[in-house]
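As you look at this complex, bear in mind that one protein chain is not there, while each of the others sits in place.
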Amino acid sequence: MVQLYHRYGALLATLLIAATAIWVLMMVVLPYLVMAEYSFHPNLPMMQQGGPDDVYTLSNYASLFSGIDLLNGELPDDFRVFLRTIWGSTLVTFISLVVCYPVAWHLAKAAKPEQVGLLILLLIIPFWINEILRTFAWYIILAYNGPLNSALLGMGLLDKPYRWLSGSGGVLIGMTYAFILFMMFPLINAIETLDISQVEAARDLGAPEWQIHRRIVIPHAKPGIAVGSIMVFVLAASSYIVPAVLGSPGTRWFTETIYIWFFEGQDWPRGSAYAFILLGLCVVFILSVMRIFRVGLTDIAK
Amino acid sequence: MSRDVSLDRVTMRFASYVAVNNVSLDIKAGEFFSFLGPSGCGKTTILRMISGFMNPTEGRILIGGEDMKGNGPNKRPTALIFQNLALFPMMSVADNIAFGLEMRGVDKAVRRRRAEELLELVALPDAADKRVDELSGGMKQRVAIARALAVEPQVMLLDEPLSALDLKLRQHMRAELRAIQRRTGLTFIYITHDQGEALTMSDRVGVMSRGQLEQVGPPSEIYNEPATAFVAGFVGENNVFTGRITEVAGGQAVVETGAGRFVGRNPRGIRVGTQVVMLVRPERLKPLTVAGPTPENPNVLSRSVDHIDFEGAFANVHLKQPDGAKPLSMHISNDGSLTDLVGDRIFTVGFAPQDALVLAANGA
Partner (left out) sequence: MRKLTGSDILIRAYLVLFFFFLLAPLGVMVIATFNSSRFPTVTPWLGTTTKWFDALFNDPQMWEGLVNSLIVGVAVVLVSVPLGTAAAMVLDNLHRQARTFVYAVMVSPLLTPGVIIGISTLVFWDRLGVKGGLHLAVIGQSSFITAYIMLMVLARLQRLDRSQEEAALDLGASHPQVFRKILLPYLRSSLVAGGVLAFFQSFENYNTTLFTRGTDITLTIYIASKVRTGLTPAVNALGVILITLTIVGAVGYEIMRRREVARAAAARRQAELEEIPANALVIADAH
């Protein structure tokens, strides 16, 4: 702070601090705190708010878990959606990693420099196109009478068209497509910093290709894997449009549940509590990945 | 117009670390003054205090007799040339030079004319509309000088501006800086760790060590009459004999050293029994034809050659010391007789008493 005044003078420094405070307090910290406070209130009609019934309660959080009956294998709907979101997001993260790794390796180390520029451009272009439009493209492809079924039928791989959009398959494909580059770029950046002579040394010592990747490249790429996994998981878990377009009522996502409580159920406290649970899920995932891969916050926010 | 700069008992502390310790000094108007010292000796801190980027913890800085306390760098009659030059890469050369004038609200046409004049002065007449990143190292140097001159400072401060240049260009720029200083008549205060720069350019040199001024004087005095062992060691090479004074007479002292009994000058009047160092420059050590000490040649040694470094204009002959100490160094000019030195032979060398300086062993 002293340095700021010293460097830019009193007037400018005061303005800078004021602007920063507006952002950090009014747009980040206070909204979180108010949402947190909201989530501990019961949902009351306007008249009763602040009245004797308006006490702090955990019921909004508890409602996600109430009705779990493990003995009979019965799960409440919201909780089932919550589990599906965790499982689906994990799966999307894993698929993205597996799909991206060979491409990232090739672009970072194997390809000729003049090729890389073009390939990176090809990667970026779909990335710049609206997520909804990209999802919509898959909606066309996966439709019952769409090109995918036509092609598979034409090649004789299917006897009758498959309903891609009624299970979770469409959602998983759509999400992988939508977020794959958030895995790709951290991976490329991480592998790029690997000194290629390490690979050559390993090869010289007789290591087969898969061992080189297992022992040299993947350990080196750990920070990239961590960052990519965090990005993809958070984006998948908080995606709204992909399950809304490519899913069916049977494959509802947790974000959709939150939306329904907010705008159809008009239950803002419960919506806030669920939002916090989703945030908690993301935080837990981020912290465990940071712990497992031993990376810091500055590595992630690049 | 140029002004004098005075440091009045200036001290600078960073937490518990004392970067500059009670330095007092008067730099005359129009003088080329250099602060010479190793990195961390406090010379850059002094420069930053004069330019106004730092305020001394104690003491005063006066420019033209006026206390500068409370005046920021933009309110002092000084211009600083930064070590990395700090040219503004997003501006053209002319805009760089005219920047200070622009800040003072000088008319655009006038600024342009002044920039062109200054480019003429630093021998870059066609560079006005170039971009900074299109310039070579030497050209950037000149632009930085022109930019500093443009604000018509009364004192120029230079923070090792030549350190990034290669050797030949550096030597050329030394002469050029000196010429510019003479032409403008400004007070130049120059910071360097390179003794060659300090000795060739300066009217006076201040040698610094650990935040203190060790010695202030003209270059020849610094080299020939170092006041302390530090100055002697930092400026130029020396052969060092350590020992104890056994006799003092007529401005001379007899010192009993591990290598023998030698006579040298004792300008500080150090007393008998004191632990001292005796310093002899390599170029003052000379081959002798005599076999042993005589009243005219009291300081004689016989040593075998360790190795010889051929330097071109001279040869640096390294002579073995008996107790495994650092070899003695002797410079012999390349007058055609150097081939005689080859081979494993014993040299008899000596030095005159007036070429050996006796100083107290620790500090002054």
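As written, the chains take the letters A and B, and residue 1 is the first residue of each chain.
Note that in this section a residue touches a chain if its C-beta (ideal position, glycine included) is under 8 Å from a C-beta of that chain, and two chains touch if they have at least 3 such contacts.
Since the structure is predicted, the reported quantities are computational estimates derived from the model, not experimental observations.
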(request) Using the touch definition up top, pick the residue from A:Pro31, A:Gly51, A:Pro219 or A:Gly265 that touches the left-out chain. (result) A:Pro31
(request) Among B:Gly100, B:Gly206 or B:Gly243, choose the residue that contacts the chain missing from this document, as touch is defined above. (result) B:Gly100
(request) Taking the full complex into account, find the residue in A:Ile22, A:Leu44, A:Ile68 or A:Leu83 that is in contact with the omitted chain. (result) A:Ile22
(request) Touching the absent chain in the whole complex: find that residue among B:Gly72, B:Gly185 or B:Gly273. (result) B:Gly72
(request) Since one chain isn't shown, list which residues of chain A touch it in the complete complex. (result) 1, 3-4, 7-9, 11-12, 15-17, 19-20, 22-24, 27-32, 34-35, 38, 99, 102-103, 106, 110, 119, 121-126, 128-141, 143, 145-147, 150, 177, 180, 209, 230, 234, 237-241, 244-245, 255, 258-259, 262, 268, 271-272, 275-276, 278-279, 282, 286, 297-298, 300-302
(message) Tell me which stretches of chain B touch the chain missing from the display.
(response) 51-53, 72-74, 78-80, 82-84, 86-88, 90-91, 99-100, 102-104, 131, 133-139, 147-148, 150-151, 168-169, 171-172, 175
